[in-house]
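First the structure, which I've put down as structure tokens, then a few questions once you've had a look.
A single protein chain has been omitted from the complex, and every remaining protein chain is retained in its original position.
As written, the chains take the letters A, B and C, and residue 1 is the first residue of each chain.
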Amino acid sequence: MEVEKISGLKFHKKQDVAIVGAGMTTFKRRLNETGRELSYLAIKQALEEAGITIDDVEMVVMGSAPDTFDGLHMKSEYLLDGSGGSDRPYMRVFVGGGTGVFAPIAGYWHVASGLADVCLVITEEKMSSSYPHPQSAFKYIWDPILDRPLSPNLIWIFALEMRRYMHVHNIKHEDIALVSVKNKANALDHPCAQVAEKITVEDVLNSEPMALPVRRLDVSPPSDGAAALIMVAPHIARQLTDNPVWVTGVGWALDTTWWTNRDLYFPRYVAEAAKMAYRMAHITDPRKEIDVAEPYDPFDYKELHHMEGLGLAKKGEAPILTREGVTQRDGDLPTCPSGGLLGVGNPIAATMGVKACEIYWQLAYRAGKRQVAKEVTTGVCQAWGDLMQVGTVMVMSNKR
Amino acid sequence: MIEKIVNPKELRHWDGKIELYWVYTSGKAGDEFFKKLKEEDKFLAAKCKKCGKVYFPPRIYCEKDFSETEFVEVSGEGCVRAFTVARLDAYEKPLDNPEIYALIDIDGTDGCLIHLLGEVEPENVEVGMKVKPVLKPKDEREGRITDILYFKPL
Amino acid sequence: MAVGKKDIECPPYAEGTPLSDEDIKEGKVTYVEDHPDIRYSWTAGQAISKFLNGLKEGKILGVKCNKCGRVMVPPRMFCELCYKPIDGWVELKDTGTVETFSISYIDPDAKPLPEPVIVAVISIDGASPHMGIMHILDEVKPEDVYIGMKVKAVWKGEEEREGAITDIKYWKPVEG
Partner (left out) sequence: MVAIVGVGYSGFNSTTPDLSWKEIMYEAALRAYTDAGINPRRDVDSFVTCAEDIYEGFAIFDEFVPDQLGAVVKPTCTVCADFLYGVATAYMQIKSGLADIAVVESHSKASDIQTFGNVVKFAMDPIWLRNIGNAHPYYLAALEMFQYMAQRCLSEEDVARVVVKNKNNALLNPSAPYAANVTIDDVMASPKLFDPMKKMEIAPLADGCVVFVLASDEVARELTDSPVWVKGVGWWSETYGYDTASFSAMYTYKAAKMAYRMAGIENPAKEVDFAEVDDRFAFKELQHLETLQLAGKFEVARLMAEGYFDKDGSLPVNVSGGNLGVGNLLECTGGQKALEVVLQLRGEAGRRQLSDVEIGVAQAWRYLPTHSGAVAVFGV
């Protein structure tokens, strides 16, 4: 089956887009704060880092995943006042789990189109509101007629995809478990982390089975949290900082609803999204030109899967790179230096804090203890969502 | 579409629901408010430390300037700004007892609360009428907005 | 515009107030519970109505597109790749191949299941390659399932069938 190419893009934007500040809350299984209070706390941090006040913000982009978590229909409206949306143009974008990177992409077009010079991007998730378990909310992502009568659990799709990936490339679970080990250890340096710990491959392989091949420690935990990002036009960035981080490429793609009609071993939706972003960023050889990466890692195999989709590894090569230590924080291609979703937590949309925000901090050399060893100029972050359908990719650089 | 079903009996529907139990924590400001109400029969509002706007219901931030707020105590009494007599329930079936909803400006604050009015006939409700909250007995309170049963004329 | 970026060594973060399940149960914080009654009756539409009616008769129906040559299941009224109406209906076999599978120990609410369930994507014989549906496997031990295994649908009795995906009880290995 042939996938048609994205055509006609000239990228004749009005102005460049810089990131000048980011902030996030701690990610925890359950927080007392309401969603809007969490948003407020994250925004405060981002405004402080950028050195601006809420009055300087012209437009707000909200990213938040299913309404069924927070338990609110139209939840962007509910979150509005704590999200800085009061008395401003305010819009929520939503591509399922991919929202974590899609929200800053939407922030990008708010600024690049010239409609806003200062745009606040806020992502929030309060998964703990959903009882008996946050996973219960995922019952309703399935097709109501063809899938829901089979009483599916969300983990199923991952297990099915993971099995296919392992089968096609003949990958052992041991190699996949290394990702979980790496990310949970990386997260020890993240003050917001929920499940940072030193574990071994054996711990992963012996953890409780959920939907085999997926076991407990292959999975990131549900969390509450929020993250914010400030995106500005060049003339504003110049006033605020000497070294802003530029958004050089964005891309997103949504694959067919009929996920059972596709071969799941390769995330072509990520590949298409990456192709768009790389073309915009003039990247021809991502493996060489990308210095640090934050692929989406809600499950350990997903990091590998997405590295291949992003062109950071050849098909089936990501587990080998991981085994050789290339993806460690001091490796040649540091991957998920933040600790990712596996270590820091997975408040669906608010994972922007460990994806887009982390790449910003890495490229601005502000990541503190998490700063990668090598010199960095270009980084990529990516998220994924829906029924294994969405790829969202953003490329950033500290050189314009 | 090239072909379509012409026999309406062959058209299908599928019934289902979105059914979950949600637990909403009241949050930082809400927790403070409801605990105070439950234990001490007192009402809290929140005053912006920068612009002085007094929020009711209270919140930990000023939504206009994003400054912090501080709690201030208020009486909980207020004036009716607008009201309506609702005759349908959420299923659009007639309510046995029509409910009077009112928008009540809470004294000493810039905010208001939407709540029920009680101990008054619809025809006697007026704009500007002073009302005060009627609380559940202390041992029945749960720390929720429904601890206020309704507002009644002062 | 204000003063500009402060020199912060570590990226900023805000501390939330963590709670445990016990804190909620013991009423350490105030909270509201809700269990709204939200119901739907989704219109199945042209394609899925016909598919469900087919299941009631013990048939799996697919559709074909003459432009790309694909035979698709579940059926749809248009080919999403060619963006044109489908060219006809095809009755598929009730046998297929396991594309991928998982052994699930948890139910939709993440509670442990008494017995693990085997779930699989099964590509249906008669449809194009990888054209599958998700369904349950049974009459096989979890350790004996493999990718590429041939399976066959086990239907409910004719009078029990109601035109639902669950009219197929499960899929079992084809003997021999």
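Details
Just so it is clear, contacts are C-beta pairs under 8 Å (C-beta built on N, C-alpha and C of every residue); 3 or more make two chains touch, one makes a residue touch a chain.
As the structure is a prediction and not an experimental result, all values here were calculated from the model.
Partners of the chain left out, restricted to shown chains and counted across the full complex, are A, B, C. Of the candidate positions A:F27, A:Y40 or A:F94, contact with the unshown chain belongs to A:F94. The omitted chain makes contact with just one of the residues A:L120, A:V195 or A:V250: A:V250.
Think of the hidden chain as still there; on chain A it touches residues 3-4, 6-14, 34, 65-68, 71-74, 76-81, 85-96, 102, 106, 108-115, 137-141, 143-144, 250-258, 268-269, 272-273, 276, 385-387, 389-390.
Where chain B meets the omitted chain, the residues involved are 1, 4-5, 8, 11, 13, 15-16, 18, 22, 24, 26-27, 30, 55-57, 63, 81-92, 95, 99, 101-103, 111-116, 122, 127, 144-146. Remark: the residues of chain C touching the chain excluded from display are 32, 34, 36-48, 76-78, 80-83.
Just so we're on the same page, only the chains that are shown with their structure count from here on.
Annotation: 36 Å between the Cα-based centres of chain A and chain B. The distance from the centre of chain A to the centre of chain C, each centre being the mean of the chain's C-alpha atoms, comes to 24 Å.
The centroid of the Cα atoms in chain B and the matching centroid in chain C are 40 Å apart. Residue positions of chain A with contacts to 2 or more other chains are 30-33, 44, 53, 71, 128, 132, 136, 144-145. In chain C, the residues touching two or more other chains are 17, 19, 24, 29, 34, 40, 42, 44, 48, 52.
Chain C meets chain B in the complex at residues 17, 19, 24, 27, 29-35, 37-44, 46, 48-50, 52-53, 77-78, 85-87, 163. On the chain A side of its complex with chain C, the touching residues are 1, 20-26, 28-33, 38, 41-42, 44-46, 48-53, 56, 71, 128, 132-133, 135-136, 138-139, 144-147, 149-153, 155-156, 159-161, 163-164, 167, 191-192, 208-214, 224-225, 236, 239-241, 256, 258, 260-264, 357, 361, 366-369. By the touch criterion stated above, chain B contacts chain A in their complex at residues 14, 16, 18, 20-31, 59-61, 63-66.
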